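Selected chains from the complex are presented in situ; the others are not included.
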Amino acid sequence: MALVASVRVPARVLLRAGARLPGAALGRTERAAGGGDGARRFGSQRVLVEPDAGAGVAVMKFKNPPVNSLSLEFLTELVISLEKLENDKSFRGVILTSGACPAGGCLVALTCDYRILADNPRYCIGLNETQLGIIAPFWLKDTLENTIGHRAAERALQLGLLFPPAEALQVGIVDQVVPEEQVQSTALSAIAQWMAIPDHARQLTKAMMRKATASRLVTQRDADVQNFVSFISKDSIQKSLQMYLERLKEEKG
Amino acid sequence: MALVASVRVPARVLLRAGARLPGAALGRTERAAGGGDGARRFGSQRVLVEPDAGAGVAVMKFKNPPVNSLSLEFLTELVISLEKLENDKSFRGVILTSGACPAGGCLVALTCDYRILADNPRYCIGLNETQLGIIAPFWLKDTLENTIGHRAAERALQLGLLFPPAEALQVGIVDQVVPEEQVQSTALSAIAQWMAIPDHARQLTKAMMRKATASRLVTQRDADVQNFVSFISKDSIQKSLQMYLERLKEEKG
């Protein structure tokens, strides 16, 4: 999954409208980013950043095995890396790459400007919360609905659908499906299209499109956190999650 | 038309968000539901219910000839039957079946979770109010817009379009079109997919998706009823309806 994105991540204020960097999400890209002139790798244990200052683009790789879980440590490192890029005027775009894209990973993808998925049935994208017996929060629902429309979002969220590549493209949750080895080059082409637009115009337009959704999250953030904590702490929900995890183990075992 | 639905019907509070039963709407199915073990048929003159308690699903058949008009008697019987099912813990889903699906019939379909239409040009679905010289109420407009999007809804509502099967599928007002004899089996397969999801998670997700539309209806219900009664009582509108009915008779005659 490769993302063209200009977002701060959920740990802070999801979908910070009008953030500066455009971004594109690519499918799984395990191989190195190619480096290039002026590349000064940086990053942390879980987030590796390969900047190409000449092109004004950085490629960010998630390294949080086995499934790039969005742990507090991971999200903190991601936010720090994004802030570094945002504060460095030589970067105008960022490409995020990861593996699987369920739930929170799907959210990171949805907040980006463009989504590219590797054409491999092993990779899928979606919000599978209901399959775990939990509920996607309203701001995740809003973000999905903005991307694929109300009806498709209702069905996907109720059934907790994870879309394999062809279906993901058809429903519109990703913009392109390409062979795995072309994911990164496709993302670089895509991001060039976004970077051809004057930053201020693109940024204000993006803020206008996402303002309603972002404001709603910011306004209701505390209530939503309390609500989620109280829900997730229930014995019945914990039991439901445990059953799901055990089923996962059995499927793999 | 077969519906996978978990709704209370318009006579009460249309789209009661978060109702318990999932439902699927099937195309015309005149043949018997197959009964099965544990089936205890019940129902009334106009609504026949064939429960399959083993599967946790009931099939509801509308019998209000010639066109399953949504008369007060019919709606009352429908609501009573749905409440019976909702209060019986052995049922988790209901399949509604009918014939034609214009106007109110289309609404019943739209409130369901999944819609299956028989591939027969005799059957169509849509909101043809303007063809009769009347206006779909705002909550019907909202529900259609949630399903097929703003632009398609605007065109369909202004022109009073009734979609035959292929067009219905293309515009997204139904989810599947299948040969007439496969409608019920397809509905049973579809509803199994919804019933695989933990009830509480699916139900809360559905309520979240439909809350805005349902709340708007509930809040403005009395004003809407008064508005409609005053509109429909006008001489010019009564005349327009009469002309439509006469044209219908001529076409059949």
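The first chain written gets the first letter, and so on, giving A and B; residue counts start at 1 in each chain.
Quick note on the criterion: a contact is a pair of C-beta atoms (placed from the backbone, for glycine too) under 8 Å apart; a residue touches a chain by one contact, two chains touch by 3 or more.
Keep in mind that what you see is a predicted model, and the values were worked out from it rather than measured.
Participant: Beyond the 2 copies placed here, what is the full number of copies in the complex?
Facilitator: Whole-complex copy count, per this file: 3.
To be clear about the criterion, only the chains that are shown with their structure count from here on.
Participant: How many degrees of rotation map chain A onto its copy chain B on CA atoms, rounded to the nearest 5?
Facilitator: So the copies are related by a turn of 120 degrees.
Participant: So, what's the distance in Å between the C-alpha centres of chain B and chain A?
Facilitator: 37
Participant: Contact residues on chain B for chain A in the complex?
Facilitator: Residues of chain B touching chain A: 113-114, 145-149, 172, 175, 193-194, 197-198, 200-202, 204-206, 208-210.
Participant: Any idea which chain A residues touch chain B in the complex?
Facilitator: Its residues touching chain B are 129-136, 138, 141, 149-151, 153-155, 157-160, 236, 240.
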